[in-house]
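Inspection log for the structure reproduced underneath, given as structure tokens.
Missing here is one protein chain; the remaining ones are kept as they sit in the complex.
Labels A and B are assigned to the chains in the order they are written; within every chain, residues are numbered from 1.
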């Protein structure tokens, strides 16, 4: 008997008693609406609602999970059609790129990328066999054909996916124009922005000065001092909130939070305006801005998210040629206990404040994050993230965080995706893994079945709804 | 068919071949006497033998595992009756507190606290259903009623629990008066003190000067120099030993051990006496005292225990209002290889010396602790501790330490509890988890069944007996 390509019991423990329970738990949450409170989908896709161009443009070119793996196996990004910064030519034949991808499909064995792709191929495009050298172009054509149909327009897919809320991630100066258009022509669910101030917080970015100008323009305020800078940010947060935002987000190398005196902050800001900020200035300024963002969140009620611990653009040559987000961001060891102490001492006991912390350093789950979230009322743990948004990664998160933080100090799943069509694939994976984890607890008589049913729903839906105040 | 509340096969792997073996192994150790060589039970409870006041006072108010979880979910400690430092009023209605706890019981799903509570409710109080909003007060009344009976007097419970040895943890100036009384009126098992010098070692504690006075008084020695300080400590160790102590214990932020010259030690001590010790002085003094305590242990034969890696009182506001041990102690990354080098070079090869090391940083199990314990004759690994005294935590400890250190470089289970009635619950959990771990090895043909039976007994009883020289 041939295995179905997308097995109905995929990702569940093969032990019959666990599997039986996992199937039941999963069935109870499978059809729940999707809450996606953090991710990187471009709202314009939904506002414009034009057909997706072709399979390569849809699935390969924007997905750093995919092309970094191919790159690691010696395939130049040029051959994958990844655009260069200077516009120097790259492969334009998308069928050829797809075929190369199909021939390289085995490199993904055992990775979440393979799991997501299988779901997309099967559930979205009705293709019920793995991609490979022999069927590559046939699959391409079949997907391409579907993408031209009305059913595959972004807004149709949004409805079909059952998305209740989709949060985007937006720069501080962003006009949120697509969000405005989506308000005028509502979808079956909400699309909301998220305030991410990184471009004006990270003083070392070459674009900082320019971004500051954009912030000034967007806020309608002159920014000539730290004081006016802070006011402009507060102004933008208010605008985002008005546009439906429920949260902010910050990507920082270190989560160290430490308030500067007004004088120090003004001093560093002035140096940055003159292009003289040092690396140390930058680190101290970022630490201060974590404190400021926490203060603002306590005041305006936007949930604060921190995504720390990635050393961005590790590969300088690749960065110079292809720019940001090309799979060359590498995690570093991250410290939370001392780093967040000042912030949590100041705001962690404040019932108005809500902080969701993510990590790329799994050693911190049991050592630092679960103990912190298991104590401070304001702090919750974000889902296992990025490299750890995977079968084993999710399992480790639950195994290492639950016993100290419990389930109720976590916030459910966040797909964090750039790839719109992969959203249901990612939630499918997470709901299955959570069902399986709970089933293991039931089978070992750690929790009861009724409790597990409540928790399965909480992890798939309720916790995200509550944590992000959706 | 309804699941029993306390399933006889709880915590065992559901795979039938593992479960069958686990059941057999567990049955072979289930009734062994309890050795509790490290914990925080107050000996006065047993010396005075008065009835426990009420369920809330017994189970909630002293247990930071419980109230920190409730606090993390937004319930103020005042509402839980946790006493304030300044005596400002907190909830006094213990039935109301219990009901609040019962309504919050689901927050503990999947935590060891839930497992311990289930055992206590069922085995101790005969309550065979989980606590919840509807049965909260009925359960309260039932427990309260039992607590008034003779069978629930502390000495009766001590016998019923089958405790062979119970070690308390005591300050260096402690009179050990309850221990003296217990000698006069022996229990069914031994209650022995443990020498923990932290109050006079940590120079930064506001109470250091006062504790030094108490030490002076207790030892009958004037302490005006480092030299006399050391003699006073030696004197107190001798007294503790005479009173039955087999071990010492030190809670330190870092396990770094480094001897100071006599001159340096005297210099720091003199500064501390003048209230001028710096943070660096404190760290160096503590590092020196680890060396001194090791020397004394080599000389007097008391087993040395180190519990490092907790950043105490992370939440300053909570600390100011409620004091120590309120669930706000958060682990930090801990280094052992370099930190313990001087100590192990000096004493690690000495057959008179025995060192038991604990950790809150699980990354050190396989990287540092197992290799050290798998080499130095004097060093053994303490059980998985605190946040890691849990189902997954114990499993990770065995999985990550055993292959390098073997079983015989570990010391069995230490419950480390403050909550006297939870002692058997904790040993039940640990015996089950060890039985299950061994069963997994048998089922995978890594060890044989006879070997597993010997090891199950070793982990439950023999290793603690030998390591602590009981």
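Going forward, a contact is a pair of C-beta atoms (placed from the backbone, for glycine too) under 8 Å apart; a residue touches a chain by one contact, two chains touch by 3 or more.
Values in this document were obtained by computation on a predicted structure and should not be read as measured data.
K.L.:
From the list A:43, A:82, A:97 or A:115, which touches the chain that is not on show?
P.N.:
Residue touching the chain left out of view: A:115.
K.L.:
Any idea which of B:4, B:51, B:133 or B:377 touches the chain not displayed?
P.N.:
Spelled out, the listed residue whose C-beta touches the missing chain is B:377.
K.L.:
Where the complex has a chain not shown, which of B:169, B:216 or B:400 is the residue touching it?
P.N.:
Answer from the full complex: B:400 touches the omitted chain.
K.L.:
Since one chain has been left out of the picture, which residues of chain A touch it in the full complex?
P.N.:
With respect to the unshown chain, the touching residues of chain A are 3, 7, 9-15, 68-69, 71-74, 106-112, 114-115, 130, 311, 314-318, 327-333, 360-363, 387-388, 390-393.
K.L.:
Need a quick check: the contact residues on chain B for the chain that isn't drawn.
P.N.:
15, 17-18, 333, 335, 337-338, 341, 344-345, 348-349, 351, 363, 366-368, 370-377, 379, 399-400, 402-409, 440-441, 443-449, 451, 454-455
The rule is simple: only the chains that are shown with their structure count from here on.
K.L.:
When the centre of a chain is set as the mean of its C-alpha atoms, what distance in Å lies between chain A and chain B?
P.N.:
About 40 Å separates the centre of chain A from that of chain B.
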